[in-house]
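Everything on this sheet refers to the single structure shown next.
The other protein chains are all here in position, but one chain of the complex has been omitted.
Here the chain labels run A and B in written order, and each chain numbers its own residues starting at 1.
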Amino acid sequence: MHSTIIFVERSAPATITAFHDILSNELISIKEKWSFEFKTFRLTVKNLLPDSTRLMHSITLSHMENKSVIVKNKSAIVTSVAQGGLLEGLTLNGCSSGVCESFDNLLASKLSNLWTQRQSIKGDFGSTYQTTELVIRATNVFSYGGFKGLLIEIICEDDVSDQEFEQRVSKIRNYLKEISIEDYKICGDFMNPQKRDFICDLAHQYIRVLEL
Amino acid sequence: MAQRVPNNTATGVINPQDEFNFQHVPAQALDAVRMRFAQLTHSLAKLKDEMSRAELPQWYSLQAQVSVILTQLQSLTTTIHHFEELLDSTVVYPLANFPTTAHEGLLTTLLRKKNNPEADAWISDAKETVGVDMNTTSSADLRALLKSDEAVTKWALKFLDDDYSNYAFQGLHTAQELSDDPSLGQVDEYKPSRAKSVPKKPFDVDGVLKAVHQGIT
């Protein structure tokens, strides 16, 4: 599985419609709506070394079973409000009480003396497009009510080479060029090139394009 | 309906001025039956209500209600049977001053003797379940069938009673032991055991919990 994220800051709320139009020829189907939430937290500890990172990000993706990836300084955990079998196993062994919340809630309630939420960026009611080669998700992005730009998530579920994936992404970039979108951030990197992990890499890409 | 006081007219034309004599209306019988019916329908409605609720009531509550309904049904059938002859020979008809044209629907409803299709279906269903062909069985045979039914119930109850007496459900001794030695079971032999089986406490709970929550200092 491969992924790449594109963030177009210089766009209008209607750009997503133009994108949909130009993608129409390749569309096989339109799938369910999706949403994401990107939060940034800052470590409020006073005596940190001056060059250490103070920022931690949390990405929650509706299309990944609402899992959240929390990343700080290239170290990450994947969390969820677990249900079903997973939680049962933990409860049976006395690890869990059977009632879970999101990691963000934990940060906001119990760890708020260490971490303060700095910003929150959201995309709601995004569209999911299935083409022959890729699954493309697009959504308008808002922060505290203000429009921030257009975010496009490109995922390839087929087992293809890196080069092949690059080519498929190039096609999409050409479409963007056709609707006069050339100024944007794009990232298809891996959080840890030695050990690829799909959801962590995806989170890493979100962070790279969305962080200020 | 009423018993008409014969008027001396030969024409048979009814004089609207006549007083109606309601003396021969079997009021007592009707009232008794009506009351039993009212009780029964009330209980049935209540049960139907309980069953349709989201949370079913406890089984013993339902069982009690069914018992009550069966008793009321029995009471009703007894009453009807008691007044059978009288009710059988009673005929209902509307008085002359009944506003027929205005309340035609009501009149047909009140006088209808035919069951509605639903009730008909229930009745035929019940007859089928019994397995007795009402057309070919004589009343004597029917009575015999009912009696044998009652006999089976009586036998079952007696059987349970007899078997029950073979067991001792209380105490620490079997019925056999009790019949052999009547002195047993006179004293309450249930005693709380405080002997060696009470566990000891090798460590302090608070100390362990403290280590679990804060580590060993």
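Before moving on, here are some points about what is shown:
Basically, contacts are C-beta pairs under 8 Å (C-beta built on N, C-alpha and C of every residue); 3 or more make two chains touch, one makes a residue touch a chain.
The rule is simple: contacts and distances are computed from a predicted model.
You can't see one chain of this complex, but its UniProt record names it "Mediator of RNA polymerase II transcription subunit 18", from the set "Large ribosomal subunit protein mL62", "Cell cycle control protein", "Serine/threonine kinase 19" or "Mediator of RNA polymerase II transcription subunit 18".
Within the full complex, the residue among A:S29, A:N47, A:T132 or A:S161 touching the omitted chain is A:N47. Note that of B:K48, B:K113 or B:K200, the residue touching the chain absent from this view is B:K200. Across the interface with the omitted chain, chain B contributes residues 192, 194, 197-203, 205-217. Panel shows chain A; residues 43-48, 56, 67, 69-82, 86-87, 89-90, 92-103, 105-106, 109-116, 191-192, 195, 197, 199-200, 204 of it touch the chain omitted from the view.
Just so it is clear, only the chains that are shown with their structure count from here on.
In whole angstrom, the spacing between the mean C-alpha positions of chain A and chain B is 67.
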